[in-house]
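A single protein chain has been omitted from the complex, and every remaining protein chain is retained in its original position.
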C-alpha cells in the first residue's frame, strides 16, 4: 500500500513488478496511467495546442487525502496491493502524470477499485493544472463529468 | 492495434511505452495484467497449492477471435491504441498470463474498453488452463461469473 | 474429408489432438457429427457424454449444434474456455 507524490517520472514496469513481487495470491492487476495530452480538454479550438502542463498541489493535504481514499478502497474491495503515484511540477505532452494500480485475487475488484481511486482523485485530490499554449497560460477548468463520476461511488455498489 | 499470442513473457513497461509513444492525443491508458495464482480458483481446500499452470490454445482461432473483439472494442469506444498479449505454455505462480491495454483521450473509454476485452477474453477466447498441484493435474473449470460478465456487454451501454 | 480438432480434456479423453474424417453419408450438421463420434469408442463416448460442456467451432467461428458441416470444414470440439 504505497502513496507517492513526486516531481520525478516513474517507470510503470518497475512499479508493477514491485507491486506483485512475492505475492502469488494476486490474480489480476488493473492499472491506470494519466498522460499529458496536447489537446485542450474543453476542445476549444481557440485554445490551440498544449505545449506543457504545470501541476500544483497542496503538500500535506494531498498525501493525507490520498491515504484516506486508499484506505477506503481497501475497505470496499479485497485488495492484495495498491499503489498511487501522482506527479507535480512541469510536464510536456506524452509525459506520465499519475499511476494508480490495484491488485486482487480476481479482476473485478482490481478494476472497480482502480476506477474508484481515479474518479475520486480527479474530483477530490488537491491538484491543479496550469496549461501552457502558444497563446499563454491558463488554469484548466474542472469537468462536471468528473464530479458525477465520483458521486457514483457515494453508495457502495449493490 | 496489436495482438500477440506467444509463449514468451512480456515487459509491461516496454509494451505500454510503445503503445503511447508518439501519440500526444492519449490522455489515459487502462491496463490489466492477469497472473498465475497459487490458489485454486474454486477455493477447494482439497485442491492444494497450484505449482504451475499450462495454457493450451487453439492456434488460428485465437488470433482470429482476438482480432474480431479488438475491432468491436474500437467500434464501441474512441480508442487511440489497443494491445492484447496472451501467453500459452507452462507458467508458475506470479508469472504474467495476459496483458490488455487500451489508450484513449479520456479515462472512461480506456477503462470500459479494457474491461470489455478482459470479460470477453475470459468467456470466449479459446484458451484452457491445466493446473498442476501436489496431487496431480486437472483442467480448470469455467466460472459462471465470467459468462455473466461477458453478457453485460451484449447491449451497448445506455 | 473434414478436419477434427480436440482441446483440453476432450483431447485427453479422446486421446487425439486432431484427425481427418470422411464425413459419413447422411451427416450434415454438428449434432449429427457428434452423434457419429460418440459411437467411435469409449474415449469419444466419455468425452461427449455431457454436451452441456462441449463447445463447437466450425472454421474457427463459434457455432450452435445445428450448424451445417461439409467436406473441407475444420471442426473443433472443446470445453468452455478458461483463459485470461
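A, B and C are the chain letters, set down in written order, and residue numbers restart from 1 in every chain.
What we mean here is this: a residue touches a chain if its C-beta (ideal position, glycine included) is under 8 Å from a C-beta of that chain, and two chains touch if they have at least 3 such contacts.
Since we're looking at a predicted model, the values are computed, not measured.
Although one chain is omitted from the display, it touches the following shown chains in the full assembly: A.
The chain that is not drawn here is touched, among residues A:3, A:39 or A:130, by A:130. Between the chain not shown and the residues A:81, A:97 or A:110, the one that touches is A:97.
Seen from chain A, the chain kept out of the figure touches residues 34, 55-58, 60-61, 64-65, 86, 97-98, 118, 121-130, 139-143, 146-147.
Just so we're on the same page, only the chains that are shown with their structure count from here on.
Any chain bridging chain B and chain C, meaning touching each of them, is missing here; the list is empty. Once the centre of each chain is set as its mean CA position, chain A and chain B turn out to be 23 Å apart.
Note: centroid distance chain A to chain C, computed from Cα atoms, is 48 Å. Multi-chain contact residues, meaning those touching two or more other chains, occur in chain C at positions 84. For chain A, residues touching at least two other chains, in rising order: 107.
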